[in-house]
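Heads up, one of the protein chains got dropped from this complex, but the rest are sitting where they should.
Naming follows writing order (A and B), and every chain is counted from residue 1.
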Amino acid sequence: MISRNILIATIFFLAQLSYNNCFAVEPNEILENKKQEARARNISKNIRCLVCQNQSIDESSAPLAKDLRNLIREKIKDGDDDKEIYLFLTDRYGDFILLNPPFKLSTFALWFLPFIFFITGVLIIFMHKKKSKWIKKN
Amino acid sequence: MKNQLIKIPTILFLSILLVLFYLLVIDRDPSKLPSNLLNKNAPEFVADSLLDNEKFLSKKELNNNITIVNFFATWCAPCREEHVYIKRFSSEKKIKVIGINYKDNPEKAIIWLKKLGNPYSNIAIDKKGKIAIDWGVYGIPETFLINSSGIIKYRHAGQITKKIYKKFNLLIKEIN
Partner (left out) sequence: MVVTLGNLTLWLSFFFSIFQFYNSQKKNNLKLISIAVKGLLISSLLSFLILVYLHVVSDFSVLNVFENSHTTKPFLYKVSGVWGNHEGSMLLWIIVLTIFNYFIYKLYNNKNLVFISKTLSVQSFIILGFIIFTILTSNPFEKIFPVPANGLGFNPILQDPALAIHPPLLYIGYVGLSAAFSLSVATLNSNAKQEIPWFIYMKPFVMAAWTFLTIGIALGSLWAYYELGWGGWWFWDPVENASFMPWLLATALLHSLIVVEKRKSLQAWVLLLSILAFLLSVVGTFLVRSGILTSVHTFALDPSRGIYILAFTALLGGYSLILFASKSKFYFNNNFFAFFSKEGAILVNNIIMTIVCATVFLGTIYPLLIEAFTNNKISVGEPYYNSTVIPIILPAILVMGVGPILSWGKENKFLLLKKILPSILMTVLMTIFFLSIYRSYTFVGVLGVLLAFWIISNNLYLFYIKRIYHSVGMVTAHLGVGFLILGITSSSVLQEEKIIRMNIDHNVEINKYNIVFKRISEVKGPNYIAIQGNFEIYDKKNNIITKLKPQNRFYPITNNFTSEASIHTNLFRDLYIVLGEGNQNDGWVVRIYYNPLVAWIWIGAFTIFLGGILSMRDNFKKVKKIS
């Protein structure tokens, strides 16, 4: 009985230390000001958890994710705007930490091409219409 | 005209495969992040020192010679594994090594260093991990190579192995 309780207690303790499974924002992190908290959540959703597989820090329960979430909230309280906060993080971790890729020369193709694809699609339809009219005439 | 148009995706397809091939054959670890602070000034900080009562001033510690900065903690198993190489930097290569104790218990750290040996000329305490965030650290151990002007020349994320130790030594020779 005693050894079983010790086992359970150990699990409690270990569990508090080593969760890496999806637990994320904790009650004591939440800011009082709802607008600020909403900003914090939005920014967090755009910041990659660097020690997880394809999660944002908003979703992850990794310690680094928690530190970054707290850092973002502190900066919001200090009065930094979103741009400054993103800059702070990318200065230190590079663009990789942004889940929404930035608008830069190197990502020009990434943002521009979908637009080009769309235009191409419209052109194909347009060309088809022209061809159809030609066929209809002849 | 349509024929020409159709050749484009083929060429595109094969070029993309070529790029992927290139990425496969070079020496690269897809899970590792390159440091964004390379060739920039090492971030300044002031902290408590682990082993004495004076404050740790990075400005003082990092601006004169080639220095290695190593983020470590007692709860980190790979830090324990790589410690032998950290010691070799200091003892064999006579390089100044600074330690930054990350999110740790200071008393435990002192005991740990007594047991395993202390290669660090000075150790800063980073209780909350703020210094680490300023240095772009995302998981310890991480080791930085700083030149005599205080510029970060190299960062290795992860345990120092024999191969990495050799790489560091080569880089140190180059900087000299």
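Convention: a contact is a pair of C-beta atoms (placed from the backbone, for glycine too) under 8 Å apart; a residue touches a chain by one contact, two chains touch by 3 or more.
Because the structure is predicted, anything quoted here is derived from the model rather than measured.
Asker: Using the document's definition of touch, tell me which of A:K34, A:K83 or A:K136 contacts the absent chain.
Answerer: Only one of A:K34, A:K83 or A:K136 touches the chain omitted from view, namely A:K136.
Asker: Which positions on chain A touch the chain that was left off?
Answerer: 7-8, 11-12, 14-16, 18-28, 30, 45-46, 48, 53-56, 59, 94-102, 106-107, 109-110, 113-114, 117-118, 120-121, 124-125, 128-129, 131-132, 135-136
Asker: Can you list, in ascending order, the chain B residues touching the missing chain?
Answerer: 2-3, 6-7, 9-10, 13-14, 16-17, 19-25, 28, 30-31, 33-34
The working rule: only the chains that are shown with their structure count from here on.
Asker: Taking each chain's centre as its mean C-alpha position, how far apart are chain A and chain B in Å?
Answerer: Once rounded, the distance between the two centres reads 25 Å.
Asker: Of all residues in chain A, which touch chain B in the complex?
Answerer: 50-51, 63-64, 67-68, 71, 90-94, 96
Asker: Provide the residue numbers of chain B that touch chain A in the complex, in ascending order.
Answerer: My answer: residues 33-37, 103, 128-129, 133-136, 138-139.
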